[in-house]
Structure formats: structure tokens, C-alpha cells
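Here the complex is missing one protein chain, while the rest keep their positions.
Moving on, here comes chain A:
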């Protein structure tokens, strides 16, 4: 696939109506947008509609893009706004901005079952009873098709704020600064959400490999 040109070139091409430029961003960014939209709304269909509305808004509004953020960030902002509005209608989300201070039950407590560790009073308190079992090595095919499906499903089970953060950070590869900016959350909050999401998904893979053991 053709690389994405720098924003100034890209925006000029889009404004002049160059269809190949539009197809390029459409094909490059829609996958990530679908995943992100799914953090806010209840169904895949709804997420697809949000992405569709977002692109329509981009087509309508590209002349108003001022370049204060990157084009992709600008589009992701439109997406999160559309998705949040729809999520509220579907009664799914707590607005992201309300999580800055308070924390919900999903955001506190240990991320690994305390029963895995020796209790206070034990000669080695807080240490593993049993080490986590080893996983198949990459040569043995760490992430077979089944594990991939499992991971995609586990993403949907995450509380939406954790999901939004881990999708942007680990699936889409955004930096923590960009994610804080996009979701309007503090760096500390971002790290807590990321930590909990990663621990949850590691646990899901652990269960999967445990059951898959010969």
C-alpha cells in the first residue's frame, strides 16, 4: 500500500477532490476507527454507523480543518464525539470526561487474583504459590487463529474506558500523550486503565493456554 503523505500534502489532495487520496485514508484508518468506536457503542453495527457518520463529517468539513492537530487526530476526535453521543443514547457509556477524578469499581483492586499469592503470616508473604505456567513459544505458534479470536472477544468484554485506552495504545500504536489528548484523561488515569486492561487480557490468554494444554 502507498504510504500516507504528510498532512499538508494529504489535506491539499483531499480538498482538491483527489479520490485516490480519500481511498487511501479510508482504507488505512477505518479499521482502527471501527475498533475505537466499538468502545463506546453496544454493537458492531452501531460502530460501523459511527464510522460512516464520521467520514461523512470529514468529507463535509475538510475545508475547516485548521491543522492544529494531525489530520488523523482531528478525525479521531470527530469519531469519539459521535460515538460518545450515540453511546449515551444507547445508555452504554459514562462520559469519558467524568473519569478524570473519581474511579469506578473497574479501576481499583488487584489485577491478579490475590489467591495466587501466599498470605500474610506465611514465611514468604505476597509471593506466588505457583508461578504462572509457561506459554507456547512463538515458534510453537503463540498466537494461532483461535487465540486471536479469543483476544478480539476479550477486548469487547473490557469496560469501555479500558478498552478505548488499550485499543489506541496497543492495537493502534498511539503514544500515551496522544491517547490522553484524544480521550481527555490524565496520564495517571491512562496508565491505570492500560494496566488493568493488559492484566485482564493476559489473564484471558493464560486461561486459554491452560485449557488448551495437551
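We adopt the following convention: contacts are C-beta pairs under 8 Å (C-beta built on N, C-alpha and C of every residue); 3 or more make two chains touch, one makes a residue touch a chain; residues count from 1.
As a convention for this text, contacts and distances are computed from a predicted model.
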- prompt: What protein name does the UniProt record of the undisplayed chain give, "Branched-chain amino acid transport system permease protein", "Nitrate reductase", "Protocatechuate 3,4-dioxygenase alpha chain" or "Putative zinc finger protein"?
  reply: "Putative zinc finger protein"
- request: Would you mind spotting which of A:4, A:26 or A:88 touches the chain that isn't drawn?
  value: A:26
Task: Determine which one of A:71, A:147 or A:164 touches the chain that has been left out.
output: A:147
Statement: Even though one chain is not shown, chain A touches it at residues 16-17, 19, 22-23, 26-27, 30-32, 34-35, 48, 51-52, 55-56, 59-60, 110-112, 114, 117, 124-128, 130-132, 134-135, 142-143, 147-148, 151-152, 166, 170-171, 173, 176, 191, 194-195, 198-199, 201-202, 205-206
